[in-house]
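Comments concern the structure below.
For this depiction, one protein chain was excluded, whereas all remaining protein chains were kept in their positions.
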Amino acid sequence: MNHMAELSEELELQGTTFLGDVWTAFRRNRLAMAGVLLVLLLLIVAVFAPWIAPHDPYKVNLTDQFLAPGGKYWLGTDMYGRDVLSRIIYGARISLVIGLVPTLVSTAIGTLLGMTAGYFGGRTDGLIMRLADIVLAFPSLLLAMVVMYTLGASLINIFIALSIVGWAGMARVVRAQTLSLKEREFVEAARAAGVKPWVIMRRHIAPNCLPQILILMTLAIPGAIMSEASLSFLGVGAAPPTASWGLMVSNGREYLLTAYWNSVYPGFAILLTVLGFNFFGDGLRDALDPFLKRQ
Amino acid sequence: MKARLSAALIATIFTVALALNGCSSKSNTGNDAASAAKTLTIAISTDPGTADGQMTTEEYLLPLNLFDRLVEVETTGPGQSKIVPGLADKWDVSADGKVYTFSLHPGVKFHNGEVLTADDVVYTFDRMLNPKTKALNTDFLDMIDGAKERMDGKADATKGLQAIDKNTVQITLAAPFAPFLAGLATPGVGIYNKKATEAGGDKFGQEPVGTGPFRLKKWEYNAELVLEAFPDYFRGKARIDQIIAKVIPSADTQRLEFEAGTIDVFDLDGARTQIPYFRDNAKWQSQVVSGPRVGTYYYALNQAMKPLDNLKIRQAIQYGINRELLLEKFYYKTGVPAKGVLAPGLAGYNAALPGFTYDPEKAKTLVKESGVASPTIDIWQVTDSADTLKINEAVQAMLGEIGIKVNIKQVDSATWSASRKTGNQIAMYHSSWSADFNDPDNFLYTFFAPNNSVARSFNEKNAKVFESLDKARQVTNMAERYKLYQDAEKLVVYDDAAFVPLFHLEHLFVVAAKVKNFKVSWNGWSNMSYYGIKVE
Partner (left out) sequence: MLRYILSRIPVTIAIIIGITAVTFFLLNVVPGDPVALMMKEHINPETIARVRNEMHLDDPAIVRYGRFMWGAVQGDLGRSYKLNRPVASLIIGALPNTLKLTAAALLVAWVVGIVAGVLSAVKQYSAVDYGAMAFALLGVSVPIFWSGILLQYLFGLKLGWLPISGMKDGLRSLALPAIVLGWASAASIARLTRSSLLEVMRTDYVRTAYAKGLRDLPVIIRHALQNSLLPVVTVMAMQIAGMLSGSVITESIFGIGGIGRVSVGAIQARDMPLLQGAVIFAAVLVVLANLLADLAYAFLDPRIRYD
């Protein structure tokens, strides 16, 4: 763990080599490459949704209710006669946003608080970390449920709930990194030269935490997507008619035996996306691991 | 130390594997023993929490089966009912309609062996009104003389409740109230044993003592309840030995359990989309039992909010909703379009109302005539109600076609109920109402009495409606009363277009072949008395 600094010095000296080595290690891992492909696929579908989707995902047409896959609707229609495929395609946007926004927010909060706690120590540290302990003590879904109960169901509130739940884990990791980096010569030198703490954090500490943060982020994104699905199941998730995958699976569950396409296809979409991010994150960790630990 | 850890792990796996095998043989013999007793197994989606009918306004499984009331409602035909003797063999009403005298059936035994007396009845009703009880069903008794003082804590007893002798109870009302008797047949006003209830205290709801056909044998919270037949029941012992009510929250799971034969009744209200499956399946179609629900599905229109303050807009909505299509696509034609507030089967129901035919052209014209440029309405609903959302989304599309833009606003139920109460936040909402007791007052007064009309976000202002409703409460001649309610109904639905009737739905159940004599209760509720059921 305390070799981060040397790693960073190395990175500054021979950045291309470092990235090249990580890429080489990463590329060896076929699962990780599969993950990258899945994530790319999600990105493409999300960005180009309006051009790819064959129908309007929100158009209610009761006469086309519960049509089986095939013909005009490749993956069938739901109980309002809406096209399941188009809803899955638009759902990619929502899932991406649900994965990214809370992760970015909680990473920002977690990094800031973690660095502050680790760098200043003492009471600040105690206060922030006890707060993190409190948040971590709640089973995350229960805490998110309570927040949604308080705020009401909507996409924005899901972001808030998942950010509140997510920052604490990030803060812990960043704090631990900061503690060890603080003792490194280049940080002490900067401090001796009178560089302000915030500048030190920004210039020297944050960049060195980056690999760890990146790994945690890639694994937090699928977590957020799954949490949204769970909250939707509990009736406190995204508000219908939002085409969120979680909501589609959860609402379609009722027809599993009579109109399976309502929950099975969005379920596959979640499965592939979550697997994709997990493969990607695990591959990244694997590839970075030897460098993080290198003498 | 660590080696031991992995060894322990492996050992545990073996133990589990062995135990799984062991259990499988044990449970088989268990099932054989259980089938000897005549058992009805049902599923309920939430644990009722309390058997005390005074303390709940919706969980009536236990109040209906563990207790009896002074009078009962008997289902005489599909959606038809009449008031019949319960614990009271007969009753008299004074000429001024204020004094009710009940003669109790002699020698009725409670589950604890005590014999029912007039004191128990007085105690039970007074307990409901006692502010210390914090009862929720006071609405059915608050017309008794002295009830207000008792509820406000200004009196230690309720003046209008008198035990004349061991078997005679006299109840005096503050003013005549014709539906009083029907209200006494509601599940919340079962008769309690004074001694057992006082001894039970806070725990009475969990250790209930009633006179009912069943008594509570076992209650594993959130898992299952076991009710066993009470051998000394005053009308004769039930024909089944026990009822097992399993708490299974998920309708999907209930359905799988039903098909696997582990529960005997599946309530299709929780899974309407499964109606075609069971109705069209050769194995099940003869097992589907259906009965009308004495209730109405509707939209409430708030006249205090734009653009619904405009009569033409409200009328346009009446004609712009395709009730038949909604019934076909979401309820598989298990119901009929509604023409008014009152439901078929309810006393005073008016079959002669014309109803509304779907007429989008007429609706479009009405919207144009209203003079409102691009009318927009927010339909409010609670977030976790999928059934409401189905209707709202479809109606959103239908009203869009006649030129009214609809936004569906979903809020949590706390916000919803608080907003509706103010009367000036919710423009339009979909809901349903089913009869607590068989009287039009239970529908029309509840919705359109001046306070209620605000609290339910109708804001109906028609003085003629208020006048009819008020008068109807005082009149004792039934035909005259019903006429007054029907007048009010016509005004709110046809003249003022305040209330958009949608449909009256059937309540469907699928029942295992071994269960006989399963009848949907008179008002179509999920909770019912299982006294008449047989199991083969």
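Here the chain labels run A and B in written order, and each chain numbers its own residues starting at 1.
Just so we're on the same page, a residue touches a chain if its C-beta (ideal position, glycine included) is under 8 Å from a C-beta of that chain, and two chains touch if they have at least 3 such contacts.
Just so we're clear, the structure is a prediction, and the values are computed from it rather than from any experiment.
Residue A:233 is the one among A:18, A:74 or A:233 that touches the chain not shown.
Considering the full assembly, B:206 is the residue among B:206, B:287 or B:462 that touches the omitted chain. If you put the hidden chain back, the residue from A:136, A:179 or A:210 that touches it is A:136.
Residues touching the missing chain, restricted to chain A, are 28-31, 130-131, 133-134, 136-143, 145-147, 149-150, 222, 226, 229-230, 233-236, 246, 249-250, 253, 256-257, 263, 267, 270-271, 274-275, 278-279, 282, 285-286, 289, 293 (touch as defined at the top). For chain B, the residues touching the chain absent from view are 1-3, 5-6, 9, 12-13, 16, 19-20, 23-24, 26-27, 46-47, 49-50, 52, 55-58, 131, 134, 136, 138-139, 151, 202, 205-206, 220-224, 246-250, 252-253, 256-257, 259-260, 262, 384, 412-418, 421, 431, 433, 436, 451, 455.
The rule is short, and it goes like this: only the chains that are shown with their structure count from here on.
Mean C-alpha position of chain A lies 45 Å from that of chain B. Residues of chain A that touch chain B in their complex: 60, 62, 65, 79-80, 149, 152-154, 234-236, 239-241, 251, 253-258. Considering their complex, residues 251-252, 255, 271, 273-274, 276-277, 325, 329-330, 383-384, 386, 389-390, 393-394, 396-397, 408, 410-412, 415 of chain B touch chain A.
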